[in-house]
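Structure, as structure tokens:
Removed: one protein chain of the complex. Kept in place: all other protein chains.
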Amino acid sequence: MNPDYRPYHPKWFRRRVPIFWWLRQAAYVKFISRELTCLLVAYVAILLLVFVAAVDRGEASYLALVGWLSQPMVVAFHVAVLLGTLFHTVTWLNLAPMALVVKVGGRRVPARAILLGHYFAWVACTIAVAWALVGP
Amino acid sequence: MDTRVHDVLLVGGGGAGLRAAIAVAETNPGLSVAVVSKVYPMRSHTVSAEGGAAAVVRDEDSLEAHAYDTISGGDWLCDQDAVEAFVREATREMVQLEHWGCPWSRQPDGRIATRPFGGMKIERTWYAADKTGFHMLHALFQTTLRYPPIKRYDEFFVTRLLVDDGRCQGVVALEVATGKVQALLAKAVILCSGGGGKVFPFTTNANIKTGDGMAMAYQSGAPLKDMEFVQYHPTGLPFTGILITEAARAEGGWLLNKDGYRYLQDYDLGTPSPTPVKRSMELGPRDRLSQAFVAESKAGRAIPTPYGDVVHLDVRHLGEAVIDKKIPFVRELCLKYQKLDPVKEMIPVRPVVHYMMGGVATDLDGATPVAGLFAAGEVACVSINGANRLGSNSLTELLVFGARAGRAAARFAGAQPDPSSALVAQAADEERRLHRDFLGRTDGTERVADIRSEMQQAMEAGAGIYRDEESIQVAATKVAALRQRFRRVALQDSSRTFNTELVSALELSNLLDLAEVILASAAARRESRGAHQRTDFPERDDEGFLAHTMARQGEDGRPRIEFDPVTITTWPPGERVYGR
Partner (left out) sequence: MSDTVTMEVLRYRPEEETEPTYESFEVPVQPEWMILDGLNHIKDQLDGSLSYRWACRMGVCGSCGMLVNGRPVLTCATYMESLLPGPIRVEPLRGFPVIRDLVGDITDFMGKLAAVKPYIVREEEKPVEEGEYLQTPEELAEYKQYSMCINCMLCYSACPIYRIEPDFIGPAAIALAQRYNLDSRDEGAQERMDVLSQHAGIWGCTLVGECSEVCPKDVDPAGAIQRYKVSATVDFFKSVLMPWRKE
């Protein structure tokens, strides 16, 4: 007997959402990873700003930053960050065709083309930034 | 007892019910309207209709042509005044539905597109790809959300009509989720509860099509008209009974026997041509096509399978592009349910119970002989379908007669006093009955599923595509025995909450009534006409039977049969000519 049941009144059962609900399915794990790795993207952006500021303050602070960056632990950390941001970028770009409906001559541009366009833009930006940093 | 009062109550939220609800709300916005449905409205069986809905739009077409196709298709058993009203209002209703958002397929210039259908001289079937019923139902349902006076009772099962002083004034309904029994009172009740294909074992009809409305009207004294006319659709998938729409043939599909031969040419249905010819061959009427199948099968020219003989429906020559554009759902259904691709393979098909031409007798406004009780849709028999319904007339019928019944009920309700209080006592009786006969009963021995499947087998054997005196009597004896056994039915489920076994038992009780009436009506009609083929009386007999079978429940609970005249206005009975 269910002591809470009253005749003619629904006694629903509601499942609680467990904290680790996202571990139950690969797609959810991927989703949560995509969401969390956005923090890494923010971190990289900040790092870039710090880098620019260091250059601005003069050679000493620039060398100090490079020195810190060259420590093995820090390098290892940044390799991990790179992988994380790459994961974020790829999963993020893959979603683009869903949101974008582009029409050329009355026909919907296929998802593949939109995707390729995004990847192309990404590679172009990367080359541009690398060129600016490393110099010609 | 929990009692609610409305002005107009609809039993059923399918195409007919929703159209009627809107009609009530538009006729008199001051009335309170309630739609009671045993499933959420968008689950109603209208959702399954595939091929299309007929209405005259093309310049070369005419109302006379639509009427003539309908009447000859119905083997002259249609009431011609009803057909005239039907074809006259059909187009308006279809345009109205277009204005409500139904995504009809279009011609390149944006006008409505049409396709031919079986038994039609000129093409006039509007379609929304091959999910016409689905789109119509969702457009109607979503449109009702615009009308605040329309209240819904979703998942409420109506168990009986409340009639007092000769006037129908409401219903008793079981709230499935909680098991609460309620009295829903109203000044007018419109039955829109659909057909009852589940009397038979092999049907295109959903599990919910159990003829509840027909049975309840019958129990309340309303006559059931022409119940012996049960339509077999010629092309259902074996095992599942899933319908392969007539549109597959309208677009150019062929029916082939085991030798790859278009056998319909041997049955006075015309001569084969590579492209579809209207009112000919595969585009003949459904009754004739299903009968031709039986003959082929008897002659050993069908293909045997574990689920009975089949013939082949071949659409391969249409090509992938046409199939995907015009009949994508056919491909989807074949891939999902038959594990074959109609682009590359032939589709095995056999006749399957599809539609009930008969139903609660009504006038042109949906009014039944019981005051305050209206009916529209498949549950009703106006009759525009006669002895054989033409494909794509039913969806239009829902709109035309749903709207008519809605308007008439609104007018009727406006002039009635409030429902009488005696009804609440009747409703309380009904609640006690449900408890006594089902939930609270401990001495039963019979199971719902067993009785149901035995009844279905008996009906298929006794009142299938071909019948005779003996087969009908054997089935009648069996059904009477099952009726006795049903008195001892035991439920394994005694819960009040979402008791689907209780619902099935109530449905079975209605199905048994329907089976009895179908058999009694079939026995009384000693001729062959349309979908009613008696091997012992193979000819149509206009002298004796150009008449409607009217079944009323007698004192002893058994059906009494009488005949009513058919209304003939313009088209005297003639020969049905196809392919010539």
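In order of appearance the chains are A and B, and numbering begins at 1 in each one.
Just so we're on the same page, a contact is a pair of C-beta atoms (placed from the backbone, for glycine too) under 8 Å apart; a residue touches a chain by one contact, two chains touch by 3 or more.
The structure displayed is predicted, hence computed values, not measured ones.
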(request) Considering the entire complex, write down the shown chains that touch the omitted one. (result) A, B
(message) Using the touch definition from the top, which of B:3, B:420 or B:497 touches the missing chain?
(response) B:497
(request) Sort through B:168, B:199, B:242 or B:323 and give me the one touching the missing partner chain. (result) B:242
(request) For subunit B, enumerate the residues touching the unshown chain of the complex. (result) 39-40, 42-45, 47-48, 92, 95-96, 98-101, 103-112, 131, 134-135, 138, 142-143, 145-146, 154, 177, 206-208, 239-240, 242-243, 332-333, 336-337, 447-449, 453, 491-493, 495-501
(request) Kindly note down the residues of subunit A that lie in touch with the hidden chain. (result) 1-5, 10-15, 17, 21-22, 24-25, 27-28, 31, 35, 95, 98-101, 106
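Keep this in mind: only the chains that are shown with their structure count from here on.
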(message) Please tell me the distance, in whole Å, between the geometric centres of subunit A and subunit B computed from their C-alpha atoms.
(response) 55
(message) Can you tell me which positions in subunit A touch subunit B when the two form their complex?
(response) 7-11
(request) Write out the stretch or stretches of subunit B touching subunit A in their complex. (result) 175, 177-180, 496-497
